[in-house]
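What you see is the complex with one protein chain gone and the rest in place.
Now for chain A:
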Amino acid sequence: MLRILHKVPGLIAAILIVVITLSGTVLSVLPAWEVVAEVPSRPEAGLSVATLVDRIAITYPGVEQIKRSPSGKITAFYFDGGQPGAEVIDPATGIGVGPYQRSGFARWMTNLHRSLFLDDAGRWAVAADAVSLLTLSVSGLMLTARRVGGWRHFFSRLRGPLTGRLHVEVARFTVVGLLLSSVTALFMVASTFELIPEAENPPVFPRVVSEQTGAAPGTMALLRDTPVSALRELTFPYPGDPTDVFHLITYTGEGYIDQGTGEVLIWANAGLWQRVNETIYMLHTGQGAALLGVILGLMALGAPFMAVTGAMIWLQSRRARPRIKGNTPAGQADTIVLVGSEGGSTWGFAATLHRALQEAGHKVHTGAMSGFRPERYTRAAQVIVLAATYGDGTAPTSAKGFLDRLAALPQAPVMSLAVLGFGDRQFPHFCAYGAEVARLADQKGWTSLLPMGTIDRQSPQEFARWGHALGEALGHPLELSHSPMIPQCQALTLVSRRDYGSDMQTPSAILRFALPQTGRIARLMGRGFGKFSAGDLLGIVPEGASVPRFYSLASGQADGFVEICVSRHPGGLCSGQLLALKPGDSMQGFLRPNPDFRPQANAKPVILIGAGTGIGPLAGFARSNRPGREMHLYFGARHPDSDLFYGEEMQDWQGDGRLASVTTAFSRTETRSYVQDALRNDAARIARLINDGAQVLVCGGRDMAAGVAEALADILAPTGLTPALLKAEGHYVEDTY
């Protein structure tokens, strides 16, 4: 719901928001410009309005009105020989420094900003736009809090794809300004249309005046007591009209002064409501608060930026997630399918399940696990949870908050529950998150429709089997034929290969493919291979299989080729096919971004730790490193003569400064050393580097990563740091397989 609230007005109002915020930014500069460029001099301290009027009256005897803008610019309006004039006045001398002109540009921009040149209709449109901006800001704030795991972590480091990160990063620094500007905008619209009460009535024109003339303004007590800094405007009586009076408006109030006696006839202090009105006007326009205006203007630039990145995020997620056709509203569905997915593949299974259940006559609602609201499922007979597992059993993105919400329920929902976990048996914690969901539901006493099922590596066969079991429980046949959605692949042609490890019975190779050529239009449509860096993943679908395998890229786009490091797995279909490639042969592949696994964009040292083919992305980082940034490589292999991948390059990179040091450990030599042993030998240096803010990047097998984490925990123990702490800050990143 929150996401819909953020998305729909966002997309509709995006264009209008861009226009309004950009014009707002331009306008925000004007008050500052006026202060800097159009105010001739600051009045001397304590200069009174009386003295100022005396000075001006010498040069402009026909002065009718004196105005002071919030910037401090003083303008005199006068009549001279029947001709009206207006001059900007230097308060030090009372002499004009140039004619006063209201800038046509500012007026044009103001009218665009507040009414799109459409008068009242335009003002309403702009008001609606301010409402959408406000809605977006509030829902965006809540989404951000949800994303980072609570308000306390509001400014914590962000993870995930670049577009999403940029969107949130800009949002959290500009949302304050957008909230302020949209709320004050709505107040001003309401004020324009008189929907909120006007400020207290100004004092009425005095009924009785002395009907004398001739008191010099310079002698009037009120004008002598009023400093120029408090002046807004002073209007002179009509020449020759003894019933007319001086009219003074200041920041504290307004009143009338007799032109014959110089006495104050009526004075009324500005009320609280008027001050509120004026403050809101100042906060919105920056008039009287030029610096704040510029800051708000800069923050307003966040809106067009977020409009663009927001639209991109929406497009990307549309592409990544299959469309659920005929989604029944949650309140009318008899079956609720909840999806916990990280990369999007579980949504594909959900779509298949949704379709099959629908064909079996069910009314099905499919949504994210994070949107779990059992109180809305008024007609549901069963809830089916499809839960992937992320990392070591943490909730995948679309399931954030599910367990908390389930735990908080006073009692188990009345409908029954089926849980299906998705995972990979190669990893420890297989389907750990799904199991946790099932465990908590059981503990709550939630009726189970059928025992928890598991799907290993997106197996369509297992999914179909589970479908039969589900159908049995539901009392009708259910056929789930799922073919995983694989992104559009590109043909990758092998350019060269370097072979290793044949003498150790583990053939392996560095495979270098040519960069796939994509047309400009395909790229624009997002159909090309895409931009990539070392550390991103290359998905390869081997012939005879429907599920892709992923390899860490050892090169970036700038290198001009696609490189991976592959070793033969016993019985491995994909590695076998890859290692059988000869130059000129090709495989189908696609790109999957892995934006968290790469050196941070700063100048801090980097410690690269890897073993076996895990060297791939690390070599890529070293290759694209610029000399001067300290990068240390710890590399574990079996034997220097067998699988020392990138051995020659490492020497070159050390020579030109791209690598500050290279430390190797060999497990099949006499020394029998592993990479974690090498770390322990270097404990002092590693502790110092990490203390200095170094980032640690680990790539390789699970066991190696666990050993490395253990070694680092020991090394860091004296400093009070832990790998877990470093991980939380993004200073310790793993890519394991």
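For the reader, a short list of remarks on this structure follows.
Everything that follows uses one rule, which is that contacts are C-beta pairs under 8 Å (C-beta built on N, C-alpha and C of every residue); 3 or more make two chains touch, one makes a residue touch a chain; residues count from 1.
Note that contacts and distances are computed from a predicted model.
Going by its UniProt record, the hidden chain of the complex is named "Tat pathway signal protein" among "ABC transporter ATP-binding protein", "Inhibitor of KinA", "Phosphatidylinositol alpha-mannosyltransferase" or "Tat pathway signal protein".
If you put the hidden chain back, the residue from A:F173, A:F205 or A:W273 that touches it is A:F205. Across A:G81, A:G104 or A:G544, the single residue that touches the chain missing here is A:G104.
Panel shows chain A; residues 64-65, 67, 77, 84, 86, 102, 104, 107, 111, 191-194, 198, 202, 204-205, 235 of it touch the chain omitted from the view.
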